[in-house]
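With one protein chain held back, the other chains of the complex are shown just where they sit.
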Amino acid sequence: MMLSYIFVIAITAEAMSGALAAGRRNMDLFGVAFVAFLTALGGGTVRDMLLGNYPVTWTQHPLYIYLTIGAGMFTVVIAKYMRRLNRLFLLVDSMGLVAFTIIGCNIAIKLDYHLTVVLMAGMTTGIFGGILRDIMCNRTPQVLRHELYASVSFMVAILYLGLIYLQVNENINLLISFVFGLTLRLSALKWKWSLPVFSYSPGRWND
Amino acid sequence: MMLSYIFVIAITAEAMSGALAAGRRNMDLFGVAFVAFLTALGGGTVRDMLLGNYPVTWTQHPLYIYLTIGAGMFTVVIAKYMRRLNRLFLLVDSMGLVAFTIIGCNIAIKLDYHLTVVLMAGMTTGIFGGILRDIMCNRTPQVLRHELYASVSFMVAILYLGLIYLQVNENINLLISFVFGLTLRLSALKWKWSLPVFSYSPGRWND
Partner (left out) sequence: MMLSYIFVIAITAEAMSGALAAGRRNMDLFGVAFVAFLTALGGGTVRDMLLGNYPVTWTQHPLYIYLTIGAGMFTVVIAKYMRRLNRLFLLVDSMGLVAFTIIGCNIAIKLDYHLTVVLMAGMTTGIFGGILRDIMCNRTPQVLRHELYASVSFMVAILYLGLIYLQVNENINLLISFVFGLTLRLSALKWKWSLPVFSYSPGRWND
């Protein structure tokens, strides 16, 4: 199925993004492998643990483990060319965001969770890998601060679930969701769309 | 039941505390919603995942999700008045700490865990939301450093479990535990009671 191919490409891209973040913290090769793995498969892991969806997906697909760690190591080798690949990278990362979101929704649907939880399962799969990456690299999660990212995951999930509700054919649904998600994400990157920021300076409380 | 009302008020207050912390990191609206949710419901989520208490509580009560995210958004609007509400806020936060602790204990009791684990389940519910909030905001968890907070959770749990053991009527137990917990927490805030601090300066080991 199409979605599986995109998933495989997506975890590769996410693993590479994790490896680069690890490199910025001067981690050793194990650190790179670990952060690559966590960035790529951490979102799905958190989703499975939240939903009680055992066994956790990647434990049944060792190939995903080799692939993400391999992609992390490969990134070390080709790091100096990564900037030139920037555009390709952003495209693949965006495809991953959409694919992760849809896969996450589908798993929660199968487990009969409430619609709102389905939505959150999709978003968790989409964005939690990046959050874990940033925690491991000791920085405030980027996904909570920058261009539309979580919002894209949210809107893709809404659209995908809406089209399921309207009983649109699965393949057409996937096509529409991907076109919509990629367009939204790439537009956000190009024109620097972002959500309003909330800035609060500290008072006595909770200093 | 009284405890449920207090719980609903408490998660609202915790969500607001999360939103303010997110604002101090200049997060966007999604970041605010996410940290608000995590601060309010993260403690119970960690408890459920630790105890294997599936499905995780909030997945069965979508209302909690809307409420915490709504409270986070509302905080953005009224942020400039928050300092004036400081006292009310600390009161509600303290009620939340007691309510979370008791609810956490009750869930572990129902699952037949050892008394020490019951105690830890209560404390986890009480304090882990704040810990997750601080991790997301990239700061050392405040609860591990400031005025009595975790200790209040600990002592409330001890008292509540002791009164259960003495077969005190549930409502009276709740009343006593709340009066005790609020008094202790508010006194700690007023007179800046805190636990002794352990300061250690680095040597060769583990630098």
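Things to note:
Just so it is clear, A and B label the chains in written order, and each chain counts residues from 1 on its own.
The rule is simple: a contact is a pair of C-beta atoms (placed from the backbone, for glycine too) under 8 Å apart; a residue touches a chain by one contact, two chains touch by 3 or more.
These numbers come from a predicted model, not from an experiment.
Listed residues B:Met16, B:Ala33, B:Leu51 or B:Ile102: the one in touch with the omitted chain is B:Leu51. Only one of A:Ala40, A:Val98 or A:Met136 touches the absent chain when the whole complex is considered: A:Met136.
Between the chain not shown and the residues B:Phe7, B:Phe37, B:Tyr113 or B:Phe178, the one that touches is B:Tyr113. Within the complete assembly, B:Arg145 is the residue of B:Arg84, B:Arg145 or B:Lys190 that touches the hidden chain.
Residues touching the missing chain, restricted to chain B, are 49-52, 113-117, 120, 131, 135, 138-141, 143-146, 150-151, 154, 194-206 (touch as defined at the top). Taking the complete complex into account, residues 17, 19-32, 34-35, 45, 49, 54-56, 59-60, 62, 65-66, 76, 79, 82-83, 86, 89-90, 135-138, 142 of chain A touch the chain not shown.
In the analysis below, only the chains that are shown with their structure count from here on.
Chain geometry summary: the mean Cα position of chain A and that of chain B are 29 Å apart.
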